[in-house]
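A single protein chain has been removed from this complex, and every other one stays in its place.
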Amino acid sequence: MNLREQFPLLASDPGIHYLDSGASSQVPQAVLDAVHTFETAQRANVHRGVHRLAEAATAAYEGARYEIAAFFSGRRDEIVLTSGTTAAINLVAHSFGDGLKPGDEIVITEIEHHSNIVPWQMLRDRRGLVLKALPVTVEGRIDLSALDGMVTKKTKLIALAHCSNVTGAVADLAKVVAAAKAVGAAVLVDGAQRVPHGPLDIPALGVDFYAFSGHKMYAPHGIGVLWGKRERLEAMPPFLGGGDMIRHVTIEKTTYAPPPTRFEAGTPNISGAIGLGAACRWMSGLDWKAIAQEEMRLTGRVLDGLAKVPGARVVGPLGLQQRIGVVSFALGQAHPHDVAQILDRHGVACRGGHHCAEPLMDRFDLMGTTRASIAPYTEDADIDALLEGVDEARRLLG
Amino acid sequence: MNLREQFPLLASDPGIHYLDSGASSQVPQAVLDAVHTFETAQRANVHRGVHRLAEAATAAYEGARYEIAAFFSGRRDEIVLTSGTTAAINLVAHSFGDGLKPGDEIVITEIEHHSNIVPWQMLRDRRGLVLKALPVTVEGRIDLSALDGMVTKKTKLIALAHCSNVTGAVADLAKVVAAAKAVGAAVLVDGAQRVPHGPLDIPALGVDFYAFSGHKMYAPHGIGVLWGKRERLEAMPPFLGGGDMIRHVTIEKTTYAPPPTRFEAGTPNISGAIGLGAACRWMSGLDWKAIAQEEMRLTGRVLDGLAKVPGARVVGPLGLQQRIGVVSFALGQAHPHDVAQILDRHGVACRGGHHCAEPLMDRFDLMGTTRASIAPYTEDADIDALLEGVDEARRLLG
Amino acid sequence: MSDALYQDALLKLAKEAPRRGRLEPNDASVRLDNPLCGDRVRIDLRMSGPKIADLAHEVRGCVLCAAAAGAIGRLAVGLDREGVARLAAEADKALAGDAPETQELQAFNPVSRHRSRHDCVRLPFQALKQAMGVE
Partner (left out) sequence: MSDALYQDALLKLAKEAPRRGRLEPNDASVRLDNPLCGDRVRIDLRMSGPKIADLAHEVRGCVLCAAAAGAIGRLAVGLDREGVARLAAEADKALAGDAPETQELQAFNPVSRHRSRHDCVRLPFQALKQAMGVE
């Protein structure tokens, strides 16, 4: 499978070893083409317009919503288009969260990305809630054995990452859903790191909210999705006010449109949505069984390679079960920025730092890690370059 | 000046008469090129990354902020990048507005777009505020003679549109700023319709907040700006929580970054920002004195042409003083969607409807209007087609 | 080309629009609006057993909406629930681009190419169905 040639940035330079897809993936020609067609042949504002460009733009935009819904086995009216995961989680923290009462409890985890921590802290402070965090095991997984003690009748929401952007661990959502159901709590899943790795039946997860970003799944930046169970969305008041999300407006009073429109105030990121629709279409055409195998083979190579480097310590599962191809490691006392910088001399793009997960860094008493993430376009040459670079970093910084 | 050929969508089809720039403008090749360069040669997530693509992406993104700041004579740390005008106004309604006390007053106007009405209604209901609206004159201008009676010591904010998206009227901001200063109120200006018509020295306006969208000023969708006076921004708590806007995060407590970062949670719309920067650069290269003259000449042609159509009634100033090239009209009892649809047969793209300004429609007792908007790429042929179309609409629907 | 949209048959339906106005007293009256375009429709019914004995319609809206109400004014008297459901299905057929059997509804065929206008045609039929308790 040579996917690399479908990605103009990668195809243009064989010397680039892009292992930073966990931050932002690269984008295939098919997505660029869809956006280009919009900008040069369909561009207009959506909804309300009757001229041919407005009709074409609306059809492309709503068509994209349809493709996204289909790819995730959802319904169109459950797909709220946002500017990204962060915006999606904040939407829930306001529209759902502001309905909570002082003393109500929210459970998050220590593995979370800041975008699944800070909105809940702000909500806690706004509404007088209690915020608890599930601990993380030495292996870098959410410790679900703590669910029992932490989830109570006061728990109204459990919010957690499907896959960790640091350790690569995949969470056992079924257990979380069962614990939540038992007390009538809702479940929000941060799927930012899960969605780049293949199709997913979101409704089948049994969760209430699922948030993700386009830029990590081969689409443009500035677009993302909040999938919400229909009954949940229908029960929620709007968050942002503006055009499109209304039914009627007078200066005194406004009535609101049904979901998903109710949550999409203002002119949307039309080209972004079209790009995300195209990314879903592009992903649908791939053989994900083969890709998953290949991603795990390459992940295994990274783990094996690091095991042989003196001083290297993987932060996350050492096996290939229930994990994605995101591998974080520390290299002796070396600062991850130095490591990432030396990798860059080998053309290897890795992220170094706290990965917006400071509580998790505190958990492992680390300043940060260096992270390599594997995507469908990753090849053996990328792993070779990574391991060579790590070796040089060890020699220079060790 | 032949700008049309710089716009691929317009250049591809001389039969398109795009008079819907008030909804979304078309986009020049220069902007498409900048976005394309990002996606194919610089794509990565911004900030925190040290590899060469992350450095290139960050330089392009922050370079765009610099170009935007320069174009509007602002400082870089006063430019908060948002997903659009609506998001920018909502940001202020939360970060500034949530600091207001029950009984405090906000003054808006009946001319406003829903995005400058609904966020203040929601804030009013959240905080127990009083919301007042300045009336609109028969000419379709904000009636500033009512300022005296409406602005009191309780007024904390005056929010108004720089240019109406329906009537094309330009507001006399100096009067509003003086009235606000007299009572210590802040001024927020919705500049969505002003920014497409040339450079602007925002700080010189004396206002506190200025909001606008990229998609109306030749840039991609999904990007916009909140310009805020530095002292105002520094005094405001964050709105959305997530990555990037933090200083330090623990599960218990989070400290925040300074503006503008404090207000930019999560991965930004990088390509959108780069496109907006390129749009500013492109606009900087034009002769705006000549364009303004030409826009007004064409606006005059529309006004003169409509004056000769039986049953046509312009909603807005009939003269060319203090107005932009946005012309709304009613045609007898004809529904604006029928009018716009018939215009479409002539290749004319106009918007018909309430233009997200229902209170203004109520003011003029109209279901909606048909709106033609003039841009730098508008030509005489577009106006010819418009007037022919209006004539046919009158015959068919009259 | 969308020229066909405003052909004579459709304009005539909208203009002549038999049974325009209100019916007082009535057995059922439904008002619907479409906030997206501002169309507003009211349908009043007087029943004779399960069948429509008389009806009236009032539209503040576009030509397509007025024409749809006009078609109802011309076609709906004498129908029962099933007949109303069939009539509305015929209108949907026209919007889907298939030729409906009911001659009068063929005027709506060209609307099929204009998705943003489908609801303009549907609104009066929805009001009628609601007034008859269909669905």
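As written, the chain order gives the labels A, B and C, with residue 1 at the start of each chain.
Heads up, the rule we're going with is that contacts are C-beta pairs under 8 Å (C-beta built on N, C-alpha and C of every residue); 3 or more make two chains touch, one makes a residue touch a chain.
Everything numeric here is computed off the predicted structure, so don't read it as measured data.
In the full assembly, the chain not pictured is in contact with A, B, by the touch criterion defined above. Of the listed positions B:R4, B:H17 or B:R48, the one in contact with the omitted chain in the full complex is B:R48. Within the full complex, the residue among A:G191, A:G353, A:P376 or A:G389 touching the omitted chain is A:G353. Across A:A11, A:A41 or A:L397, the residue that sits in touch with the chain not pictured is A:L397. Residues 47-50, 52, 54-55, 58-59, 246-248, 257 of chain B touch the missing chain (whole complex, contact as defined above).
Seen from chain A, the chain kept out of the figure touches residues 334-335, 337-338, 341-342, 344-345, 353-354, 361, 367-368, 396-397.
Just so it is clear, only the chains that are shown with their structure count from here on.
Inter-chain centre distance (chain B to chain C, centres taken as mean C-alpha positions): 38 Å. Mean C-alpha positions place chain A and chain C at a centre distance of 46 Å. Centroids of chain A and chain B (each the mean of its C-alpha atoms) stand 31 Å apart. Taken residue by residue, chain B touches two or more other chains at 337, 341, 344, 353, whereas all remaining positions touch fewer.
Multi-chain contact residues, meaning those touching two or more other chains, occur in chain C at positions 2, 36-37, 114, 117.
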